[in-house]
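For this view, one protein chain was removed and the others were kept in their places.
Note that the chains are named A and B in the order they appear, and that numbering of residues resets to 1 at the start of each chain.
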Amino acid sequence: MFISYLLSGISLGAIYALIALGYTMVYGIAKMLNFAHGDVIMVGGYIAFTISVTLGADGWIALLGSIIFCTLLGITIERVAYKPLRGASKLSVLITAIGVSYLLQNVALLIFGSASRNFQALIVVPSVEIGSVTIPGNTILTIGVSVVIMIVLTLFINKSSAGSAMLAVSEDKGAAQLMGVNVNKTISLTFAIGSGLAAVAGILMCTQYPNIGPYTGQMPGIKAFIAAVFGGIGSIPGAMLGGIAIGVIENLSKAYISTQLSDAITFAILIIMLLVKPTGILGKKLNEKV
Amino acid sequence: MSFVEINNIGISFGGLHAVEDFYLRQEKGELYGLIGPNGAGKTTVFNLLTGVYKPDKGTFFLDGQNMTGKSTVELNKLGIARTFQNIRLFGNMTVLDNVKIGLHNQYRYSALTGVLRLPKYRSVERAMNEKAMELLDVLELGEERDHLASNLPYGKQRRLEIARAMATNPKYLLLDEPAAGMNPNETAELMQMIRFVRDHFDMTILLIEHDMKLVAGICEKVSVLDFGQLLCQGETSAVLKDPEVIKAYLGE
Partner (left out) sequence: MSERKNSERAKGFSLLKIVPSKSRGKLVTVLIPVVFFAVCALLVNLGVLRSHFAGLLVPLCYYIIMAVSLNFTVGILGELSLGHAGFMCIGAYVGGLFTLLTQDSITSAWIRFPIAILLGGLIAALAGFLIGVPILRLRGDYLAIVTLAFGEIVRNLVQNIYLSRDKAGLHFSFTNAIEPERLDPATNVDIMKGPMALNGISPDATLLISVILVVITIIVILNMVDSRAGRAIMSIRDNRIAAESTGINITKYKLIVFSLSAFFAGIAGVLFAHYSTVSPPKFDYNMSILILVFVVLGGVGNIRGSIIATAILYILPEVLRGFQSYRMLIYAIVLIVMMLLNNNERFNAWKKNTTERFTAWRKGLFRKKSGKEAE
């Protein structure tokens, strides 16, 4: 029993990790909490749903279409809503991001209605039995996809020139600009990657929990943010680690403590974490200049 | 024992010594300059003396009292006030209110007294206004009392910072580049004001400045910092002639 709880926890955590990567990359580079990130998951789910169910296209096309749409959406959100606010107070940026989050939810509500739709799996993977433990296909798919994405992303950031530009901007925006890095382009790229990952996370999530509604992204979004904080915001390995940790903790507390209280437990972990080690497991301390 | 005794104070960030073995003796009422090229660690010294950073080593005594390792708020209450190189006013508040924040710890009434508008509220507020206006007049800001601080021109913002720092009734006043961005006329006025403050408000002043005219004009003594280390110190006129100091400045 414990093994299967743990496995489904890891698979939920892998989804959180994919979402948390978007939070952490954007936070590292734009120094803002993109509240709307969670809702991009929901948009990704709905686009895939529309392409595969309403238009009847193949699962792979739906997947690709959803990723492309969310990537463009991410870039647009940054350009229209966040870019004019660079240098504005944190409060303004945060309120704007909350506004964007609400906008996405309510546009979805107007287009698709408040009732949640039944999401059919785009890609079906058969389940595997090892000894007495059955591993569901979805779990294999989710963990497999997440691992591949994380490896590719890590290679991209550490080996490619665009990746090192991202690292440079997150370290010191001004210095990076002086070194000839195109800061605007790098920020756009970050939002694009984060949103693309959110689309993948959305589809994986809807495959595992086959329902989608306008508020589908809200809770996972907040939990993924908690995961990002837990792992150390701004740190990419931290987001992965934090995601898995939060997923496992959530599933185990559902199994062994209480289903109704699992959210409260996750939130309590966030508060405790911020008190004990505000920089998260792998985060760095940021010094304020006086 | 001198009025200000700073002994071998130092701090490093990530292995880099921002300030190392800084040492200072200052007598009561002395006007003292701290000079050095950009990045020499002058503001870091201020941050160490005001508790923004905790020193890795060294001690700091003011008027015989050990100040080492105390918090910013405690240090202010014990008589240390400062201004900032990059002006830090309360921009959305009026000039008068900026100074009244400085008076916060000398003129007291409880939050409840304020909410209920008890008689004490009125009398204390009146006294605060009078004291604040007195300080504003010294720095020639009385006319602007009801302007928002962020709407003041640059030179007046610097003077308001001094007024606010003075309002906390300090024994030791730290001024971080008070003349930066001022034209020669404004600087000359400022020099007179600083002298006036020292003479009439019984203050010991340490100031960081790049304007050598100001330093030579009002500081009795100076210390020169370079790469976080004390290059030399002494009577202003002697130090400014020192070939080592000239070398550090001109960066030969």
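Simple rule for what comes next: contacts are C-beta pairs under 8 Å (C-beta built on N, C-alpha and C of every residue); 3 or more make two chains touch, one makes a residue touch a chain.
On a predicted model such as this, the values are computed, not experimentally measured, just so you know.
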Selected residue (touches chain absent from view) among A:L85, A:I140, A:V183 or A:A255: A:L85
Which residue of A:F2, A:W60 or A:Y102 touches the chain not shown here: A:Y102
Interface with the unshown chain - residue positions in subunit B: 50, 52, 72-73, 76-77, 81-82, 84, 88-94, 97, 100-102, 104-105, 107-109, 111, 114-117, 121, 124-125, 146-148, 164-165, 167-168
Contact footprint on subunit A, counting only the chain that is left out: 32-33, 81, 84-85, 88, 90-96, 98-103, 105-107, 109-110, 218, 222, 225-226, 229, 258, 260-261, 263-264, 267-268, 270-271, 274-275, 278, 288, 290
